[in-house]
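For this depiction, one protein chain was excluded, whereas all remaining protein chains were kept in their positions.
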Amino acid sequence: MYNFEFEQPTTVADAVKALSEEDAQALGGGQTLLPTMKQRLAMPSKLVSLTAIDEIKGVKKDGDQLVIGGGTTHGTVAREASADYPGLAGLASKIGDPAVRNRGTMGGSLANNDPSACYPAALLASGGTVVTDRREIAADDYFQGMFTTALEEGEIITAVKLPIPEKSNYQKFEQPASRFPLVGVFVAKYAGGVRVAVTGASNEGVFRWTEAEEALSGDFSASALEGLSASAEGMISDIHGSSEYRAHLIGVMTKRAVTAAA
Amino acid sequence: MTSVKMTVNGKSVSGEVEGRTLLVSFLREQAGLTGTHVGCDTSQCGACLVHVNGDAVKSCTMLALEAEGADVATIEGQANADGSLNVIQQAFQDHHGLQCGFCTPGMVMSAAALLKENPKPSESEIRNYLQGNICRCTGYHNIVKAVLAASGQDVGAIAAE
Partner (left out) sequence: MPKDSGIGASSKRREDVRFLTGAGNYTDDINIRGQAYVHFLRSDVAHGKINGIDTNAAEAMPGVVRIFTGKDFEGIGGLPCGWQVTDRHGEVMQEPPHPVLAQGKVRHVGDPIAAVVADTAEQARDAVEAIEVDLEELPAVINMKEALKEGATKVHDDLTSNLCYDWGFVEENKGAVEEAIQNAAHVTTLELVNNRLVANPMEPRVAVGDFERGTGNSTLYTTSQNPHVIRLLMGAFVLGIPEHKLRVVAPDVGGGFGTKIFHYAEEAFCTFAAKAINRPVKWTSSRSEAFISDAHGRDHVTKIELALDADNNFTAVRTETHANMGAYLSTFAPSVPTWLHGVLMAGNYKTPNIYVNVKAVFTNTVPVDAYRGAGRPEATYQLERVIDKAARELGVDPIALRRQNFITEFPYDTPVAVTYDTGDYGATMDKLEEMADIAGFAERRRQSEAKGKLRGLGINCYIEACGIAPSNLVGQLGARAGLYESATVRVNATGGLVVMTGSHSHGQGHETAFPQVIAEMIGIDESMIEIVHGDTANTPMGMGTYGSRSLAVGGSAMVRAAEKVINKAKKIAAHLMEASDADIELKDGAFSVAGTDKSVAWGDVCLAAYVPHNYPLEDLEPGLEETAFYDPSNFTYPSGAYACEVEVDPDTGKVTIERMMAADDFGNVVNPMIVSGQVHGGLAQGIGQALLENCVYDENGQLLSASYMDYAMPRASDLPNFEVDHSCATPCTHNPLGVKGCGEAGAIGSPPSVVNAVIDALNSGGKDVPHIDMPMSPARVWAAMNRASATGHGTAEGRSLGGASG
């Protein structure tokens, strides 16, 4: 790693101030940023740790939404969201391994927007809202292609609001080495319709599979997906799977998610 | 350089570190606790696993400064007060859950975290929990057996030798 200054504020306001410096960067759980820095692929001059800010941690139910602090760890989401939003808790419980889940945060995952990250699928399929220190951003506007989001320099995700679906499920088909999703599909059924978000598959990052959404909104069953297939165009192709394979898996995982949805 | 102070295995430890000093480097190089190992640089192998405030954490993916004031537990602090092996360590020896020993400190710490959370895990719960600990020697068979045994469960069903 290149060296940097380290700061650990206890309020969002102080963190925002610290991040206003050039080349300062937020440090969530560090489960992505620190390995990246070890490879010397990032060189912030200052790291502003968000882990001491209590106001951005925790899982709360607020009416028909679940509000999750940006600094909440995957492990906490897995435990505390399980009653209200089992699909989300199930997703969180399968991210990485227990030690990663004890440090990694929802805010960090969403800010990073890795094309193979799990949370983006939950946020997009839930039609949720990203709350930052300065505004609220709808999920459909938030993701802007792999590793790119609507966040501005120094903007902190303080919370995420997720409307609680009637039924939901996340199916993760693991890439054999990293165990990130090779393809992950999150299906969420609301009174107003079904949303299906796909991660791991596309060169553009997480996306909604609208054909499946339409089919499932009329008939929420795996058989409604019969004959539907995602296009291989624009899908990632690498040593772990071709674009055709990923496209195929989208169909399989979506069916499984619908069948398993609770 | 910034000073950092934490409790490691019940003893207060302090030192001067850079921003970039990892917790594992602090433990190995400054606290002299070389039982915690480094097996990768992508946060996947778990050879570096320790407990921070009771939680399993990869010490290669945490800054020393983030552990300021924390209560850190490493393999060196696991044995019983009289120096004998604790239940998990003893089960690893009894069931040959280690060969070269390099992954072992992380495995034992991981197993300890699991058993705290889930005192009677099933075989598949153990295998899933150990997702972040890679062992190249044992094929995991005897590690799983050791963890089952450490939790007081019958390992008779798992093929012996």
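Order of writing sets the chain letters: A and B. Residues in each chain are counted from 1.
Basically, contacts are C-beta pairs under 8 Å (C-beta built on N, C-alpha and C of every residue); 3 or more make two chains touch, one makes a residue touch a chain.
All of these numbers come straight from a predicted model, not from anything done at the bench.
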Missing-partner contacts on chain A, residue numbers: 1-3, 39-40, 173, 176-179, 182, 236-245, 248-249, 252
In chain B, positions touching the absent partner: 18, 20, 28-29, 33-42, 44-45, 47, 74-76, 78-79, 85, 89, 92-94, 96, 98-105, 108, 123-124, 126-128, 130-131, 133-144, 158-161
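Keep in mind that, in the parts below, only the chains that are shown with their structure count from here on.
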In the complex with chain B, residue positions of chain A that touch it: 1-6, 8, 27, 30-31, 34-35, 37-39, 47, 49, 51, 75, 96-100, 102-103, 178-179
Of all residues in chain B, those that touch chain A in their complex: 2, 18-20, 22, 41-44, 46, 49, 55-58, 61-63, 65-66, 68, 110, 113-114, 129-133
